[in-house]
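Note that one protein chain is taken out, while the other chains of the complex remain in position.
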Amino acid sequence: MGWGSDPEGDVMVSIHRLLAVLLVSLPLLATSPARADDAPDPFIGLASQNFDIVANAISALAVSGHPQAAATIAAIEADNLYVDAAGDGAPLILIKQGDSYIDARTGQKASDINEDDVDSVRVNNAVRRAIEAAKGGLDLFAADADTRQKAAEKVFTSHDPAALPLLARAIAAEKDAGAKRAMQQAQAASLLAGDGGSDAERVAAVAILRLRGDVEAKSLLQSLHDQSKPVAAAIAAATSSLARIEQLWSVLQSVFYGISLGSVLLLAAAGLAITFGVMGVINMAHGEMVMLGAYTTFMVQEVIRTHAPGLFGASLFIAVPLAFLVSGIAGILIERCMIRFLYGRPLETLLASWGLSLILQQGVRSIFGSSNREVGTPEWMSGAVQWGGLVITWNRLTIIVFAVIVIAALMAVMRGTSLGLRMRAVTQNRRMAAAMGIRTPWIDALTFGLGSGVAGMAGVALSQIDNVSPNLGQGYIIDSFMVVVFGGVGNLWGTVVSAMTLGIVNKFLEPFAGAVLGKIVVLIALILFIQRKPRGMFPLKGRAVEQ
Amino acid sequence: MTTIGAVSDSLLYLNGVSVSFDGFRAINDLSLVLAPGEMRAVIGPNGAGKTTMMDIITGKTRPDTGEVIFRADTDLTKLDEPAIAALGIGRKFQKPTVFEVHNVWDNLLLALAGDRRPRFTMWARETGEERDRIDEILATIRLSDLRHTRSGDLSHGQKQWLEIGMLLAQEPQLLLVDEPVAGMTDSETAQTAELLVEINKTRSVVVVEHDMDFVRALGVRVTVLHEGSVLSEGSIDHVSEDPRVVEVYLGR
Amino acid sequence: MSRVLSSRPSVGRWLRSTALAAAALVSATAMSATAHAEDTIKVGILHSLSGTMAISETTLKDVMLMLIDQQNKKGGLLGKKLEAVVVDPASNWPLFAEKARELITVDHVAAVFGCWTSVSRKSVLPVFEETNNILFYPVQYEGEESSKNVFYTGAAPNQQAIPAVDYLMNEDHVKRWVLAGTDYVYPRTTNKILEAYLKSKGVAAEDIMVNYTPFGQSDWQSIVADIKKFGSAGKKTAVVSTINGDANVPFYKELANQGIKATDIPVVAFSVGEEELAGIDTKPLVGHLAAWNYFESVKSPANTAFIKEWHEFTKKPNRTTNDPMEAAYIGFNMWVKAVEKAGTTDQTKVIDAMIGVAVPNLTGGISTMMPNHHITKPVLIGEVKGDGQFNVVWQTPGTVVANEWSPYLEGSKDLIADWRHPLFCGNFNTVTGKCGGASK
Partner (left out) sequence: MSRLSTSICIGLVLVGVGLMAILNLSTAAGAPLHVPTYAISLVGKYLSYAILALAVDLVWGYGGILSLGHAAFFALGGYAMGMYLLREIGPRGVYGNALLPDFMVFLNYKALPWYWNGFNHPAFAMAMAVIVPALVALIFGYFAFRSRVSGVYLSIITQALTYALLLAFFRNDMGFGGNNGMTDFKDIFGLPLQADSTRVGLLVATAIALCLCLLVARYVVTSRFGQVLIAVRDSESRTRFLGYRPESYKLFVFVLSAIMAGIGGALYVPQVGIINPGEFSPANSIEAVIWVAVGGRGTLVGAVLGAVLVNAGKTFFTGAFPEFWLFALGFLFILVTLLLPKGVLGLLQKKTGGRV
């Protein structure tokens, strides 16, 4: 079949080969730098159409000690390495710099390059792995302890027995405790993966893995078959102990997932808890307020991308207040132009706001197009932190923290400010409030604006985990209403508890029932619950929200 | 004051009833006995528990402790509103609540004693008997000329009467009437008093009212509620001389 | 006016009743009464412009408008101008059938280009068969269908899924497979085919994990964690994703955040193209794969010209192109060629003329309409690049013929479609020798 297929190749071959070469050449590296023209040209393989040959060439280049090796490998990684095979003889390997090329072999500027003859070096996952391995193997002896530890982790994942001698040297030289532990774990893994070592050594290795205590250690141990009796016994004991630990962690992990899902629900519902919960307005365009917030984030990032790329990390901090303003002002306009004519007719509000949501969706579609818009994740929100067996992704953690801040701020506004006091006064007894000189229409508009603004801020958070498309709001509207109703209308704390409950229950059901069935079960449970407690978990008494 | 003998042939007997909302004791160990055919006026300052007492008798609110015995054999605390209504206890609300989109005639028709189940009402036809009865009630409540008027278009006083008429149509043994003359003109008030006295000839009545002149005009035994329990009981002259009552009404 | 009416109630009532009846029939009779000009050839465009599918389908509407515009600039077809009739079926499947019927019986279109989801195609299928009109369907789908009146210019599973799995097996040495999809027919069927195929290649049952999620799934935390766990068993693992449009962005975001890189567990997707990637920051996704029959990054003169025209037509220099657009392009050109060949837009004749029509595709080859109403296509595997484009890492040497009936499914392994006379059957059973069902 096509070009580039090589059944002999194996994923780990490149790493294996690299480590072997490294071992031989390391003393050389330390004493006399190898001269490029002594070895066969390692660059030539880079021009190949066959990925395995390219991968091998990278491994070879990494250990060749060639002065241009590091720059060349970096260029492949950055998609900046090109091949010009037009001339006779060996193809030119070129590093692109701006509009011009540099000859990778010499580091000199290359002239007379015809753009049409230039093609980029072919990269696929196998090649990318070779690059990582090339950097990883070298990194075992890097100056920085963190880098060494990461390199050791890579070796642990590959657990290639060929790495054992190298690891032994690295461990002997290692001073940093963390890096050393990682290397020892890698050593244990590599030892067990091969056939070497005495029974005692192998049992000791099992113990090291057992101490490591994570899923990877367990899967590695489980993959070992045909072991001698004492080793097999040790493995059995270790895996069952690891399984218990894993179970414990998985409960914690589910709780985290649940809280994270709960925060998303909470953010989506918080604005509704004001407009629907406090004011009693059934606002079907609530989801579109969330959507406006997400599109505001998109706009902010667009402006930053073109005008101040350095600010990208702060884009969300800029977007939050702007989204609040945009959705909040939209909310005030909606209240002034539509909702205020419909007070006391909640069901009519439902219909009119449904119409409004159609208009807003189509409006956004006309302006921004119907396809998804890209909202980037700032560096500080990417990736995850591992805490024991718990994987906590930064973006989810940020959203949880954000939800806490939003709710705390909202409660502070409602309880601590004169605006909040007036809002509560107006919603509890409009006539009395008016008699006391509160301008009730203005308070209505501001309350609705506040609820919408909070929805806009939720949009900023949702832009980080979901599609930014005209349909964004639609996906959350039903869930939001459920959360508010389940918690008890008019009760912010109820909304918080309800969102968290729904999130966690959902996440605990998911492994057993699957995502769809889990959600159905939650919905049915919700229906039954409302029938037991028709006013939600925390009903407010003596209130005129209803009827 | 109350004796076992009185209880056994009482129409309504509230025994040690208490209920609290969110820690607030709305009714506190309330006991009250109503004899068959009696009219009783219940007075008391705001928050004394008058309306809550009505809610408990009619099944809207369930008491925390105590019992409410109707006709010496039925504990009302075990029943819900429709069941209690079916036993023969009618209630008029403080704010007149009639079915505004229906006309006066239909309001009375819906209130007439009879089978309340959907399977009956679905096929029910107006009978001559029903017509006669409604005509009779219309005469009693002085709304004969307005029989085809949409009840939402009635004046406040007319609505109050219509509601009393609906009570009559239910043919209850006991009527609970909550502030029947609130918002009425003097002449309407007098007419209402007459009407209640007339009704009392055949049925027992409990009237909750603020208007002392009205209560005096009724000329019946009075129970004064305060903070959820009975403060004083007796004729209007008796209770208005009771220093505790004076204190409660005037002392604040 | 109203006074006149109310003074003569009987007339007024009659007039009002007529008005009401007119309202009930407004669209129906009024529309059929519009005179259809005979100096143009009408072409129906049946893509959702609102609702959930607008995300994908709006682009196809624009492509069709561009192609029709170009054809008119070239002098039209059979000496007449082409006229596009655009309707919005609003991602509502019954509305698709209604709008299809409207295009055919009210607007008298010569052919319809449209649909994206399988269910929309299934919804309009009886309408096309009943009215004997032509539908060009430009999206990859699960196969298991061949209608006289439909021409499928997207990929069947063997033109996308199976080559992708082959690539991962041979080039990336994948031993363990996660088949993750949205719970609907395309993923279900594709995964059934892939499961059978993988097992035939000696993959053990415990090395295959199948997972279905609902439409619009946005919380992928636990599922991605499960995939990670499944992939930590020591064997090289890959994810074959038939996750549908909307759910992809949150899925890839979660993958990136949980630190799953393409070098660890590559994901190969069949529904993620340039258009979908436009909504994601692709830097963390570099190396994940997609299998298509076209990528925007393919270098060919035809493609360069197409992209240039597209940018000029939409006046957006950054707007991406994708595989279904190429399928629409091929379908349109095939129809033009078949109409020219038949010398008429008469559907029966065009349907017969279609088979064997060959037009250049955008990847530098030729695609041919086969007797099964599917086209031959090259299969390309691309890796996601940091700029949202794909880097083609593998491609079939020639084009692949579609298996409209999968040989890996129990029910369809004996079926073939051949719309040439005398067989003229969409589901001929080679074992019983009968043309099954009634789709004749």
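In order of appearance the chains are A, B and C, and numbering begins at 1 in each one.
In the analysis below, a residue touches a chain if its C-beta (ideal position, glycine included) is under 8 Å from a C-beta of that chain, and two chains touch if they have at least 3 such contacts.
Note that the structure is a prediction, hence the values are computed from the model and not measured.
*Asks:* What are the shown chains in contact with the chain that isn't displayed?
*Replies:* In the entire complex, chains touched by the missing one are A, B, C.
*Asks:* Among the options B:G90, B:G157 or B:G228, which residue touches the chain absent from this view?
*Replies:* In the complete complex, the chain left out is touched by residue B:G90.
*Asks:* With the missing chain put back, one of B:D9, B:D64 or B:E81 would touch it. Which one?
*Replies:* B:E81
*Asks:* Which of these touches the unseen chain: B:D9, B:E100 or B:D132?
*Replies:* B:E100
*Asks:* Using the touch rule from the top, list residues of chain B that touch the missing partner.
*Replies:* Its contact residues with the unshown chain are 58, 60, 80-82, 85-86, 90-91, 93, 97-102, 106, 109-111, 116-118, 121-124, 166, 170.
*Asks:* Quickly run down the residues of chain C that touch the omitted chain.
*Replies:* 2, 5-6, 9, 12-13, 16-17, 20-21, 23-29, 31-32, 49-50, 86-90, 92-95, 97-99, 101-102, 105-106, 117-119, 122-123, 125-127, 130, 144-145, 183-185, 188-189, 192, 212, 214-215, 409-412, 415, 426-427, 429, 432, 434, 436-439
*Asks:* For chain A, which residues reach the chain that was dropped from this view?
*Replies:* Residues 282, 284, 338, 341-342, 345-352, 354-359, 361-363, 366, 478, 481-482, 485, 489, 516-517, 519-520, 523-524, 526-528, 530-532, 534-536, 546-547 of chain A touch the chain absent from view.
The working rule: only the chains that are shown with their structure count from here on.
*Asks:* For chain A and chain B, what's the span in angstrom between their mean Cα positions?
*Replies:* One centre to the other, that is 66 Å.
*Asks:* With chain centres defined as C-alpha means, what is the inter-centre distance between chain B and chain C in Å?
*Replies:* 72
*Asks:* What parts of chain A, by residue number, touch at least two of the other chains?
*Replies:* none
*Asks:* Can you list the chain A residues touching chain C in their complex?
*Replies:* It comes out as residues 1-7, 9-11, 51, 79, 122-126, 128-129, 132, 215-216, 219-220, 222-223, 253-254, 257, 260-261, 264, 361-362, 365, 369-374, 376-377, 382-384, 391, 393-396, 464-471, 475, 507, 510-511, 514-516, 519.
*Asks:* Could you list, by residue number, the parts of chain C that touch chain A in their complex?
*Replies:* Of all residues in chain C, those touching chain A are 49-52, 54-56, 58-59, 166, 170-173, 183, 212-214, 216-219, 221-223, 225, 229, 232-236, 246, 249-250, 253-254, 256-259, 262-263, 266, 275-276, 278-281, 284, 286-287, 383, 385-386, 391, 393-397.
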